[in-house]
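Notes follow once the structure below has been shown.
Missing here is one protein chain; the remaining ones are kept as they sit in the complex.
Moving on, here comes chain A:
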Amino acid sequence: MAEISEAHDSDSSKSTDNASEAPTQPESEPEFNPKLMRKTKPGLKRLFLTFSVLFSFLLGLQFLWKSVEIYRSPLPFREIDSLSTQLGSDHLIFPLHFHALFVGFDSDPDRLRLSILSEITKLTSQNPKCSHNYTLSVTVDSGSHCLHSPTTSPHSCSYQCGSITAIDFDQNDDVAIDERLVPVFGGKTNEYSVVVVKGESERAVVGKNRRAWVVVGSGREVEIAVVKVAEVLVKVFVNGGREEGSIRNEFMPVGADGRIVLSFNLLNADPRDWVYDWDFRKIDNNLLAPMIEALGPVANISVESQVLYHTPKASFSYWDQQLQSYVFSTKDLPFFVNSNEWHLDTSIAAGGRSKILQFVVYVPSAKECPLLLQLPNGEISNTNGFISPMWGGVIVWNPQGCLKDDNKPTARRTIPMQDLENMFEVFTGQFRQLFGFKSVNIYAGASGVWNLLPSERGFTEWELDVLSRQHTCFNLHSCASTLGSLSRLVQSLPRMIIMDEIGKQVKFSLEAAKLAQSNASNGVYESSAASSRQARSLAEDAFFHPSIMSVSYYSFEHCFAVYSL
């Protein structure tokens, strides 16, 4: 096209040249001598000549066009658009099945069901991105017979009438009750059940699996029970017991390739005072491995550790006479991490877009020992640690008695196993906080306090469900927006080379996203989380493909100079 325009230019410049010599123009001359004028019109010869020149030019143009042509792999733009509109307009809907079991009651199950449903609607806040499609079934077990509502619910049939009684809940061992409830509702169902019984000691407990139970005292038990059941279903089982706006859902500490590297660092601020070492391998095998396995569907987690020396902190602490220790306050925390001296390197073993969470144990030097963290209210922190969202966590560990062994200062000592275990309990709490969960095992709702049973894996089953759902939702949206950006970029730059590999990655990403969507709507959370992770990582790979970056700038003048390609 450039050549044509060029032709125009030269043509017009030619004609202006002629115009400047206008007096010599033979056309439109009134005094033109008709005797000397050629009478015949331009013949076929000239027409033929003109067309042959034009034709040869057009022929040449094709060669030129071919020589500056670039390769663009076809991308499924329409499917990308449909994915983002699908996710944008009708939300990703996760089906949830709730089951409320009233033991020892003789109310009408239909009435109970309706009142619970109305409570649930009151509590549910609409998430703009992902919503849940819940079904509720209520069973009333009056001891002799059971009443179901709705009567033909496919999910309530797993409960054998009369298999639990109020006596089961008299004991105070909540863990045992939780174990007792597992066979009652069938081992591996995805429904969330709440059991309501009458009893003396009023309490509300959420178990490790997808079960909760409420013991209500006599009086207005049904009304209280309905409110409590609705709350535990919506606030705990669906939202994970987190407060609104504590850590936003977007802060998912998972890398774009679905991997997390937990990098544990033991920092000896001044090894001339004392050198501490740890037996990390034992910790890794005993404490971290179950948690990593539990989080398998959400992220692929690997663990590394190192010990660093000569790593002072960057903030100051002051001596507190009353506490007989050095104190640093919460307002110093932004300066605690000393990025100049703490060379917590990124991991070579991890891929380029993995998320690295740094967990740091800081052993203070003798001249600032013991070092304590003061909370804004003046109290001393129990854990002596803090987290920084998306970065990791820090714990200050003070050696026993802060005694410097002057005889053998260079001897390497090992942190006692008991202290290490305490430390890793705190780290597990910090890790949960980074994922947005609470580090305490109590949920204080509007209707009362719920006791949450902790899991030895760090995350309970219903918490993992929440994570999987949230993760699927986040990944699918992120995947759709990445692919959308890619398609906009590709369409806006018509001279950009697109490799076949990018086309393939986009295709696979779309396939994985579709699979995740269908799994999510069938309620298979784990595999939907896994395939959504794959979809996102493929989309990111396509977007950050090195070949895109190299040709995103291509000046138009290069069309003229056929010196490369």
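Keep in mind that, in the parts below, contacts are C-beta pairs under 8 Å (C-beta built on N, C-alpha and C of every residue); 3 or more make two chains touch, one makes a residue touch a chain; residues count from 1.
Keep this in mind: contacts and distances are computed from a predicted model.
K.L.:
For the chain that's not shown, choose its UniProt protein name out of "Alpha-1,3-glucosyltransferase", "Protein Abitram", "Checkpoint protein HUS1" or "GPI transamidase component PIG-T-like isoform X1".
P.N.:
"GPI transamidase component PIG-T-like isoform X1"
K.L.:
In the complete assembly, which of A:306, A:338, A:481 or A:527 touches the absent chain?
P.N.:
A:306
K.L.:
Could you tell me which of A:375, A:390 or A:444 touches the chain that is not displayed?
P.N.:
A:375
K.L.:
Of the residues listed, A:383, A:451 or A:521, which one is in contact with the missing chain?
P.N.:
Candidates A:383, A:451 or A:521; residue touching the omitted chain: A:383.
K.L.:
Of A:198, A:432, A:471 or A:536, which residue touches the hidden chain?
P.N.:
A:432
K.L.:
For the chain that's not shown, point to the residue among A:279, A:293, A:320 or A:500 touching it.
P.N.:
Among A:279, A:293, A:320 or A:500, only A:279 touches the chain that is not shown.
K.L.:
Could you please point out the chain A residues that touch the chain left off the display?
P.N.:
3, 5-16, 19-20, 22-26, 28-33, 36-38, 46, 49-50, 53, 246, 271-272, 275, 277, 279-282, 284-287, 290, 302-310, 330, 333, 343, 345, 347-349, 373, 375, 381-383, 385-389, 409-410, 412, 421-422, 424-426, 428-430, 432-433, 439-441, 454, 456, 458, 556-557, 560-564
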